[in-house]
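Of the protein chains in this complex, all but one are displayed in their positions.
Letters A and B mark the chains as written, and numbering starts fresh at 1 in each.
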Amino acid sequence: MADEENHFLKIEDVSTAFKIQGKYYPAVSDVSLDIHNDEIVAIVGESGCGKSTLATTIMGLHDPAETKIGGKIEFEGQDLLTLNEDQMNKIRGAKIGMIFQDPLSALNPLKRIGDQIQEGLDYHTKMTEAEKKARVLELVNQVGIPHPERVIRQFPHELSGGMRQRVVIAIAIACKPDLMIADEPTTALDVTIQAQILDLLKDIQKENHAGIILITHDLGVVAETADEVAVMYAGQVVEKGSAKQIFDNPLHPYTRSLLRSMPQKDSENDDLYVIEGSVPSLQKMPQDGCKFAPRIPWVPESEHEAHPTMHEVEPGHRVRCTCYKNFKFQDEA
Amino acid sequence: MSLIEVKDLEVHYPIRSGFWNRVTDEVLAVDGLSLNIEAGETYGLVGESGSGKSTTGKSIVGLEKPTRGQILYKGKDITKPRNRRELDYNQDVQMIFQDSLSSLNPRKRIEDIIAEPIRNFEHLDKNQEKLRVLQLLDIVGLDADALYKYPHQFSGGQRQRIGVARAVATNPKLIVADEPVSALDLSVQAQVLNFMKRIQRDFGISYLFISHDLGVVRHMCDNIAIMHRGRLVEIGTRDDIYNHPMHIYTKRLLSAIPETSVEGRAEARAHREAVEREFQENQSRYYDKDGKVLPLVDVTDTHKVALPADEIDKEDK
């Protein structure tokens, strides 16, 4: 249950490396983030930037034999990375809930909706069977699914995509977690449904005083929902700040490039901006220096730092590397 | 004359149910749809999943057999296979799919994938053919070493460009692009869209651009049709649709697009909820008693909307 304390998650220098043919390659490196309750922090970036890996690292869902994780994830006074499986199981689902991208595959096809929502309650509460049933109905109602009594007896394939995503949300919020991690919660959905789901998430957050980590590639979704934003590229956070800071005053060349490649009003007659080159694969990722440098080859090496760090530009607004200072697009010369 | 004229297109799928598994009902995937695509333009077809937009696209390419209605090309109805053959329709109309990986044969090299339509329609010798393939790869910005690779060796954006090259190979007049960039990252999407525009300028190709993404459609399309429940609710120019939307469903779609400005957030949500409320309350006026979209009414020369009679009067005043 959510106390009125200011619970928060403090991610410090977290790195996650995957074993590929005997060698470890970092998918996430040196990520530091703070999440408070009553706050939505968006982690935005393109596929392969490590945003989902960061989420599953917080949840402790990686196979320890195949991954190497470093740093600290402090949550309510303990470091999640030092906990064993049993201790993590007391936190997963109870204090941290996770919402996944593809609602069809995220639900067990052979279990009734009601049972899948109730499962978390079975492990984290001492409710009686009747209390659990009532809570499941309450949850189904809360996420806006019509005919709760009928739906809890149905199977996932009998529901529409939007309804399934609501079920996934109901599962995540069943035990009123202090933190919710939503990994691309609306990518598989139509725009009108997307808007409804995002509004629903915000409402639940307000009710539960939870913190939300919203992982997405969609800048529009970020602008509409996030309080704080972290932009990730190649496993690192390259820029973070309030949503206002990021959208009104983007500084890092990557953030600026992304925003510029979005189709805008009145952009019909222009070519869209294309970032040169492509995101390197995990094995070919540059290990040191500014990882974005190869994508802005016209910027002289002297503009980059040898070991890029985060620089605080204004309170709360941080940018990695020094290359942002004099950055201009080629056509701006 | 328009390049393609779709007239009262209907595509029904049977629903089988009951003990004997008989056809008890039909899904009206496309339920009486008419539109004209002009030469050299990009025509946007927008709708949510299940609206029938993909079925419409497939019918135009000839991958789906219409239940009723006509699709006229050079004045002939190409829903009849004989006319399709006569007009070389399959050469003139090509398609790009959303899922670039599953639409390219994984066991074929890029050279063969792109050359396949050329082999079907033109008779070139080996060298000419290779030259043509190289030319096509160049058009979509890929190097010659792509020739001997397989689809899985490319990224999603590159594969989508290979799909574009294959579609362009036969010098088509129309390319039906079904959600061509929906699976792509923002920066890669920009690249594919740029190539599509460039090819259109260079070769005078028309696109039927099928998408649910109203931002991309605004960037790409001259004329736009909004589809809902198998019918069109509104047709118009970009300006008509984005600046003067009239149908309640169009308004609802537009209000759901997230804006990239942080300040307007609360107002945007309030607006969205107001439109949603209006949609729920007034829906019955914009759809007939069976929930079907009303017939389109001319509002201006370019703008047609499926409005109820009393709304039209209001607009007139």
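Definition applied: a residue touches a chain if its C-beta (ideal position, glycine included) is under 8 Å from a C-beta of that chain, and two chains touch if they have at least 3 such contacts.
Operating definition for what follows: contacts and distances are computed from a predicted model.
This figure omits one chain of the complex; the name its UniProt record holds, of "Twin-arginine translocation pathway signal", "nitrile hydratase", "Heme exporter protein C" or "ABC transporter permease", is "ABC transporter permease".
Within the whole complex, the absent chain has one touching residue among A:17, A:54, A:80 or A:106, and that is A:106.
Contact with the undisplayed chain is limited, among A:26, A:120 or A:185, to A:120. For the options A:45, A:97, A:148 or A:220, the residue in contact with the chain missing from this view is A:97. Subunit A residues in contact with the hidden partner, per the touch definition given at the top, are 59, 61, 85-86, 88-94, 97-98, 100, 102, 105-111, 116, 119-120, 123-124, 155, 157-158, 168, 171-172, 174.
The rule is short, and it goes like this: only the chains that are shown with their structure count from here on.
Mean C-alpha positions place subunit A and subunit B at a centre distance of 32 Å. Those residues of subunit B whose C-beta lies close enough to touch subunit A in the complex are 48-49, 155, 157, 185-191, 193-194, 197-198, 212-216, 218-220, 238, 242, 252-253, 255-263, 265, 268-269, 272-273, 276. By the touch criterion stated above, subunit A contacts subunit B in their complex at residues 46-47, 161, 190-196, 199, 217-221, 223-224, 243-244, 247-248, 257-259, 261-265, 267-268, 271-275, 278.
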